[in-house]
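Let's look at chain A:
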Amino acid sequence: MKKPKIRELREAVRSLFSKPYTTRFPMEEIIVPEGFRGKPQFYEEGCVGCTACAQVCPSKAIEVEENLDPANPTRRLTHIPAYCINCQECERNCITGQGIKLTKQFDVSYFSENEVNHSIEHQIILCSHCGGIVGAKKHILWVMKRLGSLSFSQADYIEHIQKSLDIPAIIPVKHEKHEKIERDEIFNITCPKCRRAVYIEDEKIHF
Partner candidate 1 sequence: MKKIIVPLGPDHPLFEEPEFFILHCDGENVVDVEWQAGYNHRGIEKISETKHWDQVTFLVERICGICSNSHPVAYANAVENLLGIDIPERAKYIRTIISEMERLHSHLLWAGLAGHFLGYNTVFMWVWKYREPLLDMMEMLTGNRNNYSMIKIGGVRRDINDEQIKALRKTLDTLKTQNEMLTKVVLDDPVLQARLVNVGVLTKKDIKDYGAVGPVARASGVDIDVRRDNPYAAYSFIDWKVITRENGDVFDKAVVRLLECFESIKIIQQCLDRIENKKGEILNEVKEIPPGEGIGRHEALRGEVFHYVRSDGTSSPIRHKIRAPSYVNVPTFKKSCIGQTISDVAIILAGVDPCYCCTERVSVYDANTRKKKNVTWTEIVRKSQEKTKKLKKS
Partner candidate 2 sequence: MKLNVLLKENLGNMVKKFEEPADKRIYITIDRNNLLKCAEIIFKNLDARYVIASGIHNENNFEMLYHFSFDKDGVIVSLRVYLDKEKPEVESLVSLIPGIEYIERETWEFFGIKFLNNPNLKHFLLPEDWPEGDYPVRKK
């Protein structure tokens, strides 16, 4: 009976002379280590609005809202901490690697849901024929940059390339809408579905 008591006593005495183990937390800040998975945050410079993060999120914590008003079409990505499990998948799968990153913020508590939701807005480009979504403007430009010289083969990009090269538009891009899809529609910005229809329609005329 005596032996274990002495051993435990030694541990007790050692604790008595060492400094308190308890943190002084809320009075003192806690330093989280490098690589801590906190609340994700969108970054304006990096995000191109491709919605890859929303697609890979296992708990669907990123909401995509699209406003198809032709005057000002926008796409809004909203991160909802109430659903977020801080798994870092959004950061890993971000196509630019800079668009969404996990911060070190560990305390995300809130009283009503809207106060912590964090969103980013992007301009989107609509198909000139059917009004469907082609993609976010920044995303299309990013793809164009990645494609390099290959992007000349895509009519969608021609206008932008001309602009970036500071040359006046050689091919005037039409924005009028036809009843039926026609050959000259390829020079307009069209969604993949309409583009395909243009080519098939075109072939039908000739053969």
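Inclusion criterion for the candidates: all candidates are chains of the complex that A comes from, given by their letters.
By our rule, a contact is a pair of C-beta atoms (placed from the backbone, for glycine too) under 8 Å apart; a residue touches a chain by one contact, two chains touch by 3 or more; residues count from 1.
Bear in mind that the values here come from a model prediction, so they are computed numbers and not experimental data.
Taking any copy into account, the candidate from 1 or 2 that touches chain A in the complex is 1. The residues of chain A lying in touch with candidate 1 in their complex are 1, 3-4, 7-8, 11, 21, 32-37, 56, 58-59, 85-89, 92, 102.
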